[in-house]
Each structure stands twice: as C-alpha cells, then as structure tokens.
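Just one protein chain is left out here, and the rest sit where they should.
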Amino acid sequence: MVYAISIILIGIGIYGLMTQKNLFKHLISLSIIDTAVNIFIIATGYVEGGKAPIYTKSLPNFAIGKFVDPLPQALVLTAIVIGVGTLAVGASLLVRIREKHSSIDVENMKGVEE
Amino acid sequence: MSALIWLAGGIMIVAAVFAVEAKKILDAVIAMSALSLVSVFLFIAMRAPDVAITEASVGAGLVTAVLLVTLFRMKGGDDK
Amino acid sequence: MISLLIAIPLLLAFVSVMWKRISKSLFFLAAIVNLIILLASWFPNGVEIHAMGNWKPPFGINLVLDNASFYAVLVVNAFFFLVSLMPKFVESYGTSLMLLMAAANGFILTGDLFNSFVFMEIMTITAVTIASKRDNFYNAFKYLILGGIAGSIYLLATIFAYTATGSLNMAHVSMAAISASSLIAITTLYTIGLGVEAKLFPLNGWVSGVYGGNDLAPVILGTSVSFAALYMVGRLFGTVFHGNGAEVLYTLALITIVAGEVAALRQQNILKAFAYSSVAQAGVVVAMISKGTAKSMGLAYFHLTNDAVAKFVIFLVAGFLVYNYKNLNGVFKKHKILGASFSMATFSLIGFPLFAGFQSKLRMIMALFSMKDFLFPAVMLLATLIEVGYVVRWNVRLWFEEETQEKAETPVVASTIALILAILLVAVFLKPEIFLNGAMKMGNALADSKDYIQGVLSVVKGGM
Partner (left out) sequence: MRRLYAILVGAGLVYMLFAFLGTISPYGNVNLSDRVSAHFLAKDVNSVDASKWVSGDKQIPSKMKVFGKKGFEDGSANVVTSIVVNYRSFDTLGEVTVLFASAVGVGLILGGTRRMRYGRKPNFILRVSTGILLPLIILFGVYIFVHGHLTPGGGFPGGTVIAAAVLLLYLSNEEFSLNMVVSKSLEGSMGSLYVIFGLIGLAVGGAFLFNFLPNGVVGSLFSAGVVPLVYMTIGLKVGSELSGVVAEIHEEREG
C-alpha cells in the first residue's frame, strides 16, 4: 500500500511537469518525484515486525527478521542529498532565468532560444 | 497502523496535487514542505530513523528555506 | 591503481576551491596524471577489480577494469586532456571539469548499479553547470529537470534489480536467475533512465539547447560524457542483461536516427545542426549495440570513437566561429586551417572515403547484411543522404559565400588540435586498427558476460 501511495505521487509529479508552465512548478514536481521514489525504496526494505537497524542495550542480538533491511535506508540517505544538490542548482538557475528573461513562466519569457 | 499510513498517504497525495495546481508559488512551496514532513512520518513508520532525521532536516527544512529565499529574490515569482 | 583515476581528479577539485587561480593548471595536472595511470595499465586483457575498502563483491563496491572499461576510460580521458590544453576554453570551469572527469571515470569503472547512479547524478549536475556558460540558463534548466527525472527512474530500476537479486553488484545481477517479468520491468526502467544521457528519441529535447548554447558544453558533453553514457548502455544491455530488452532499444534508436537527421537538416544554427547530428549518431550506436553480438558492439564503439573525434573538431571550430563572428558566410577564407579540419571532420561524418567514418559505416553495413537485417542499413543510408545534404550546405556556406566582417584572431592551440585530430581521421581510414583493435576488444569484453562474472566474483580479496 505504501507502494501505491508512492506510485501515485510519481504520477502526480509527472503530470505536474507536463502541464505546468511555471518553471518553479517544474522544480517542485521534480522534488515530489524524488520524495516518492525515496518512500518506494524504503518500502522495499520494510520487514513486518522488524526494528530499526541499530544495536542498542535492549536489542543486542542479531537475528533474521528482527531488523528491517538497512541497505535501502543507506541508499535513500544518498538519494536525499543528491536531490538537495539538484534542487539548489535548479533554484539558482531560476534566479538567473528570471533576471535574463524577466519571467519564469514559459509563455511570458522574452528572448528564449531553444 | 495501516489506517494511519493510509491517512498519511492521503494527506501526501492531496498536498502533492495542491503543490502542482496551486495558483501561488508560495502555496506550492508550503505544500511541498508539508509533503516532506508527512513523508518523515512514513519513514518512521517504516523503521528508518536515519532517513527520517535527514529528510526532516534536509528535505523539509533547508530545501524549503532555499526555495523561499529564491522566491523572495524573484519578488514572489510569477502568479500562474 | 585504478581507484586513483577517480581519487586524483576529486582531490585536486577539492583543492582547487581553495586556490581558484590555479584551477586550470590543476585540471591539466589531473588529466596528465590520469593518462599516465592509464598508460601504465594498458589493455588488461582480463578482468581486474579493485574492491573499495577491501569489501569483496557482491558486498562492497568494486571498480572493474577490463578491456571494455579500459578503452572507454582511455577515450574519455584523452578528450579531457585535449580540453585541458586550451586554458582559454576552460575559464573558471576548471573545478567543474575535474569533477566531471572524476564522475565519468567512476561511471565507467564502477561495477555497482547504485554507485553508477551516484556518478550519473554528479555528471548531470556538473554538466548543467557547464551548460549554463554564456548565460544559457533556460536550456540548462531543462536539462536539469530531464536529468533529474531520468535519475529517479534509473534509481527505481536499480531498486527493482536489488529486490530481484538481493544485491547491487552488476556481476551478481548478471548471473542471477531473474524472472522474465522482472527483467522486463528492470530493462524498461533502465531504458528510460539512460535515455536522457544517451540521447534516445523522446528524451533528447535538451540536446540542441545545451549543445547550441555555448562553446564549451558541446565539446565536452558531446564527446566524453556521451561516450560514457553509451558505454553504460553496452555494459547494462550487453553484459548485465544479456541482450534482454534490446528490441525496445532498437526501435527507439531507429526513430532517433531519422528524427535527429531531419531536425539537423532543418536547423539554421551550425552548433544546433551538429547537435542533432550527434543525436542521430547516438541512435546509430545504440541500434548497433542492441544487436548484441561481440562484433556489432565492437563496430558500434568503433563508429562512436570516429564520430566523437569528428564531433570534437566540428564543435571546437563551430563554437569558435559562432562566438567570434555574427555572420558565418565565407569565414573559412580567413581561417584556412580551421576550415580544412572542419571539412575533413564533416566528410568523415558522412562516411566519405578517405576518412574514418567510411571505414566504420561500411563495416557496420556489411555486418548487418550478414545478420540479415535490412531495415537498419536502409535507415542508415537514408540518414547518410540527409547528412550529405546539410554537410555540403554548411561547407559551401562557410567556404564560398561572400565574406563581410573583420578577421578575429586565430586560436593557435585550438586550430593545431583540430588539425591533428582531422589528420588522425585520415590515418584511421588508412589504418583502421588504430581504433578498431581497441573497439573490437571492447566489444568482446562487453559480450562476454561469463568472463566478467568470473573475474568479479571469484576474487577473494581486492587487489590494487
């Protein structure tokens, strides 16, 4: 069911990218897709009844089925940070697009060469 | 638990639709930030505290701040 | 040793933020050191791995150096070296170029699916930075968004592979028995994920804007980065998935060829015209890779090498012209050397005898005929016809039309490099072994997944 949620979110993100004419919305849609993919990845590592993969005084022993899969979590840590990097570059590009073309709306931008 | 997850998912989907369709960019940024925050709950529910902390500080915190500052620099952006 | 190929440019890139002024020299240093390391490990003729942190595969991340990755890394680093010779070109992008070099090397060498995603993202971000040179912000933004989506889909594909096999190691995924429906899912997602960097049909909308927007981006992105991306297509669909999902790739590639050539013919801007031509050539290479035999893959990379060398010259010359002259009519009367190398490179592009392109195109068509594939040669001949159209048009316009403007200063280093590469193209026609041997070794290594699996997984401890 978490899978379903994240897939629907991906769909909404794609829809937003294709319909919106404001470039800021594109960035936001991209960020929604990122979050959705992260949720999906974590969901693939969830084990029913498993605990967070940290050894503590009350959880000192290893056993299969006791912990959730730690590898997807490590991957998502990386993916989140990558998302931030992309977003920061995108935001700074938007600032400059606004300065150069005097708008960030695809329909109102002046002097755009594709 | 599963009812809570459905609730969180519902909120996220509504927030996502709102973020995509909102008339004002500011609202869209806030909705996106809300989506990030709710996803933190999902991460905790799926026993991923490391990811939850990172998403809370990075995804919901800094990214929103950076986008808001950008928006301020663009004088509120263009309304749709 | 091979980990140094990534570590040295990274280290120098980190150092270069502290001393911005010497970043160009550091870039040159990194390129030279990398070339020396590569010369020291010339064609390993086997599979060498470097297990990061001594965690053996499939548990840790490992770098793989075999004939395929060696040839790809060699070509990529050679282009970076050529760029580093032109400090005028690099400007303040030294740090970004070093990062791009490290990322391209890592992307090629890595034997881990998720690791390749990380390097792909570094490539995207640095490429966007480079693409934004000369205030080309809108196109850079489009590239960023498309690259971001492709990255997400690539990540999803990686996760599907992980859930199907339980590990992220390419060799392990390659040997694991994956169910057919699972394979369809994974290969479809990888096709979308790689489609942006490999310039496949519906996802190549960014190419003309990014390549046509400034002088540095096409030279480096159209040669090195595109070589790295197309290497990954061969590695994934050839070695890891044993040719599964190649039909989709083949169809998309054929559409890419036709669409790219038609767009190139209609284009009035010289940089953009050849950007579309580079899209079409990427289509040829992908279609050839999707045939899946060792020979077809070897020929694909032979063609790609020829194309990359020609494109390097073309983009170098065209970039210089576009940003120094308002009107390009007859400018080659003032720059005879640049003009000569440009013409040679464009003739190599259409596969004119006397130039390298002829060798690769002829060999590809022969190989396809022997495989009883007639559709692809027909498409390729049609594409060549269109190519002749625009190549002749551009050459006539640049050489013979009435000139109107003052002369700009000739860039000495750039024209020397262009001339040397153009002569290299002739040399390859006379003696195709210069590229062909390496490319064929690469094709064999890509097609031979048994050796790859053996070489990666049978190692007990990681060596240098």
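Of note:
By letter and in written order, the chains are A, B and C; residue numbering begins at 1 in each of them.
Quick note on the criterion: contacts are C-beta pairs under 8 Å (C-beta built on N, C-alpha and C of every residue); 3 or more make two chains touch, one makes a residue touch a chain.
Just so it is clear, the model here is predicted, and its values are computed rather than measured.
Across the whole complex, the hidden chain's contacts among the shown chains comprise A, B, C.
The chain not displayed touches chain C at residues 3, 7, 10-11, 13-18, 50-61, 92-93, 95-96, 99, 102-103, 106, 114-115, 118-119, 121-122, 125-126, 128-129, 132, 137, 156, 160, 162-164, 166-168, 172, 175-176, 179, 181-182, 184-185, 188-189, 457-458, 460, 462-464. The set of chain B residues touching the chain not shown comprises 48-50, 52-54, 56-58, 61-62, 65-66, 69-70, 72-73.
Remark: the residues of chain A touching the chain excluded from display are 1-4, 7-8, 10-12, 14-15, 18-19, 43-48, 52-57, 59-65, 67, 69-71, 73-75, 77-78, 80-82, 84-86, 88-89, 91-93, 95-96.
Convention: only the chains that are shown with their structure count from here on.
Centroid to centroid, with C-alpha atoms defining each point, chain A and chain C lie 28 Å apart.
Between chain A and chain B, the centres computed from C-alpha atoms are 10 Å apart. The geometric centre of chain B is 37 Å away from that of chain C, both derived from CA atoms.
In chain C, no residue touches two or more other chains.
With touch defined as above, residues shared between interfaces to two or more other chains in chain A number as follows: 27, 94.
Put simply, chain A touches chain B in their complex at residues 1-2, 4-5, 8-9, 12-13, 15-16, 19-22, 24-25, 27-29, 31-32, 35, 38-39, 42-43, 45-46, 50-54, 68, 73, 76-77, 80-81, 83-84, 87-88, 91-92, 94-95, 98, 103-105, 108. Residues 10, 14, 17, 23, 26-27, 30, 33-34, 37, 40-41, 44, 71-72, 75, 78-79, 82, 85-86, 89-90, 93-94, 96-97, 100-101, 109, 112-114 of chain A are the ones touching chain C in the complex. Contact residues on chain C toward chain A in their complex (touch as defined above): 114, 118, 121, 124-125, 128-129, 132, 135, 137-141, 144-145, 147-149, 151-152, 155-156, 159, 162-163, 168, 208-209, 212-213.
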